[in-house]
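Handing you this structure, nothing more for now.
Excluded from the complex is one protein chain; the other protein chains are retained at their positions.
Letters A and B name the chains as they come in the text, with residue numbers starting at 1 for each one.
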Amino acid sequence: MANQHFQIVIIGAGPAGMAAALTTTKAGLETIVIDDQKDSGGQVYRNLQANQETSPAYLGQSYYDGAKLAQSFADCGAVYRPDCTVWQITDMHEVALVSRGKAELITADYIIIATGAIERPMPVKGWTLPGVMSVGGAQTMLKQAALGADNAVFVGSGPLLYLTAWQYIKAGLAVRAVIDITSAQQWRSAIPFAPLALLQPDMLAMGRKWLGDIRRNTEVINHVSAVEIIGQSQAQAVSCTLSSGDKIDIDSNHIFLHQGVVPNVNLTMATALAHQWDYQAHCWRPVIDVTGKSSDEQIYIAGDGGGIGGAKAAAIAGRLAASAIVARCGMPRFLAQLYYKLRHLHYLSIRPFLDRLYFPPAHFRLAQTDETIICRCEAVSKADVNSALASGASGPNQLKAFCRAGMGRCQGRSCGLIVQEMIASHTGQSMAETGYYRLRPPVKPITLAELASLEGPWPD
Amino acid sequence: MARLTGTAATRPVVIIGAGIQGCATAFFLSQRGQPVIVLEKDHVGRHASGVNAGGVRRLGRDIAEIPLSVASMDWWNQIDQLLDIDEGFHRQFYVKVALDDAGADLASRRIQQLHRAGFQHETWVDRDQLLYRIPHLTKSVLGGVLVEGDGWALPWKITRAFYDKAAALGAEFRSPVTVTSIDKSGEHWQVKTDAGMIETDIVVNCAGAWGAQIAKMTGDILPIEAHAPMLVITDRQPMFLQSVVGVMGGTLSFKQLDNGSMVIGGGKRGVADAARNLTQIIPAGLSSFVMTAGRVFPHLRDVAILRAWAGIEGYTKDNLPIIGNGSQAGIIHGFGFSAHGFQLGPAVGEALADLAMARQTRVNLTPFSPHRFAVSPDQAAGH
Partner (left out) sequence: MFKSTMPENGRIVHLQFDGEAITAFDGDNLAAALLRAGKVQFRTAAKNDPRGPYCMMGVCFECLVEIDGRPNQQACQMTVHDGMIIQRQNAPDSASKASG
């Protein structure tokens, strides 16, 4: 079977991908949007179309703000392939994907990668126990299944945590406590950037509303410096250490962790695109120009995958990248691009403030006890990693060979940043100098039969 | 030219490349009391030596390589004691299965050829015996060519172990250091790098896929090409394979590690960019070799590939390595192992150490002579 070809291949049907498709289809460019979820919306607008029928109010207005975009996307005429997993982009701009057990190669003139963000890992003792989930996971359950945990404890910091706790309260769930790890020092470092944040007063107002409702409806424990989750076969309690040194134990079977989101760089790194360490946001991001063009002339990156900015910024970034491509296809879009650039800057104006306020504290970026699991997939503990470092592993890739951290199924998504942090701390190198796992395809695991299906059916 | 006469030289021997060949050479020289400086442009085992399929085999070798391979196996059989490690060599058996008549035919001719040359280590094993020893093999297998006592090792672990032991015995390793030129200075050599210059009498070129570049600096034109054979590692499976399995007429190999993961190498090449240390996986090639894997072990259909990679390796035109003295005194070459150098490493290290100390090597290295690629000055100028 000949490979399909599209002028534009968009990977990801979140706000950035959907918005990009609107622009490219409007310009008449043959567009395909590939996404690994079953419905469009990515994570931020997960299950949006289904939820519009019942419209649970607790999900909040900013969620439903995505409805127009989702509807426009459904109508725009792009070929939409849900439930497809991209596992490689070759240097010939072939996109290798697998769908329902069958592999395909799709060639592209231009590729827009809009694969969004993932949670920053938060390695606390006991974080692998059943009942412990990321806050993003808890929110996804609300959106996807109208399901929430009673008596849950939220631990960490960052807008997503406050939003989700607020959604939980509005949904009528009893939230046992919010344990906040933001330190007073972080407030002080963020305040100088508050004026920029004032460019988005609605965002600040929303945040204040969330925090107010949370304070009125649950126990809030501030300035926590250490956290441990206790349990044998599942989470039973969370123990936190206050700035005073006192410890509080809170019983709960449901602990939700969060300390920010970071760009999901697995696909972009495996595609050998240039990346840089973002010191302000403390994460890796692809090197892109103002329109989102990567170090590859034909590949653009839009949305949180190029740098955290949130849903609205993502949609604009999608428009911006798409317009740049449309212009390169002979249809200049000067005014539109200018508009998008300005809107993008506007939406990003709150980042310096938020990035400093919710900067992940060092003692939560590193694990605090030897038994804490660092690599979840391979059950490698902090002690194991330290042992490998003591044996002379000097970088993330050497470390893999020493102790298997990063060799599991998630391909480093859960442990990469922790390992990098540990190596940097041990060697004294900067995070940028330390580097990251050398990521290779397949970007998600693919079975032998699925891969072979590019050639034919699996032998009997 | 100050020539060594079987004893230690006053200046450290400079070895270029800390793959298995370079580290093994450093080990043997250090063991004999010869100071050594190893220059590595990336880090120990960064390329082919750290990421190959780990096959430790005499099976399937070019006849010219067999004596070297057999000599190396002596070292493998005592690798734990040699390097102070545990479970360095997984000694099992290695079989290349014949999946069709063409494969069976090849097998038969191969064994005859070996027996005529006086080698008995490869034997034919029929279908029933094979299925008894490896129950999950495809039922349509016809038989195979087998070597008892071959097996596998973890390439990174072994390369690192040679490095560790050599260092413990006094070898000095410097990385990342890139050699920029090698110039004659009177009777000695000056090895210039991006981190200074070293004067020495002996330079051993173990620079793998970059061996030709280094050779050229010494005046030797020894053409190799850089390629990147692809491999995959799978998720863990219940243990089902206690041997290494290949395919007659192909380069596919399977092994199962202690933790249940399978390492499958296919000999299908990705794209190598030696200048930038980059390799590319080619989906169609990967798919093709995985399909062949399915013909051998169809029960692996739902096994997931967690990672594919390709190591940058140097290949010679005749697929035999280049091992021997260069055209100028004091230059020794040991590279171009064409994707089958891992098992040879210990014996090659020993041989290169012998050459560096002007001793007789245990194995005749004539088939690997750098001079087989000798070109006239006119031809050289054309490069």
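By our rule, contacts are C-beta pairs under 8 Å (C-beta built on N, C-alpha and C of every residue); 3 or more make two chains touch, one makes a residue touch a chain.
This is a predicted model, so every value here is computed, not measured.
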- Of the chains you can see, which ones touch the chain that is left out? A, B
- Only one of A:119, A:228 or A:304 touches the unshown chain, namely A:119
- Contacting the left-out chain in the complete assembly, out of A:403, A:439 or A:454: A:403
- Task: Determine which one of A:131, A:360 or A:442 touches the chain that has been left out.
- Result: A:131
- Logged for chain A, residues touching the omitted partner chain are 36-38, 43, 54, 56, 58, 118-119, 128-134, 136-138, 140-142, 144-151, 171-173, 233-234, 253-254, 264, 376-380, 384, 401-404, 408-410, 413-414, 444-445
- Message: List every residue of chain B that touches the chain not included in the displayed model.
- Response: 87, 154, 157, 235-239, 257-260, 302, 304
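The working rule: only the chains that are shown with their structure count from here on.
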- Measure off the straight-line distance from the CA centroid of chain A to the CA centroid of chain B, and report it in whole Å. 41
- Item | Interfacial residue positions of chain A with respect to chain B in the complex | 88, 90-91, 94, 96, 103, 105, 272, 394-395, 398, 401, 407-409, 411, 440-442, 445-449, 451-456, 458-460
- Query: chain A touches which residues of chain B in the complex?
  - Reply: 43, 50, 138, 156-157, 160, 233-235, 271, 278, 280-284, 286-288, 290-291, 293-295, 298, 300-309
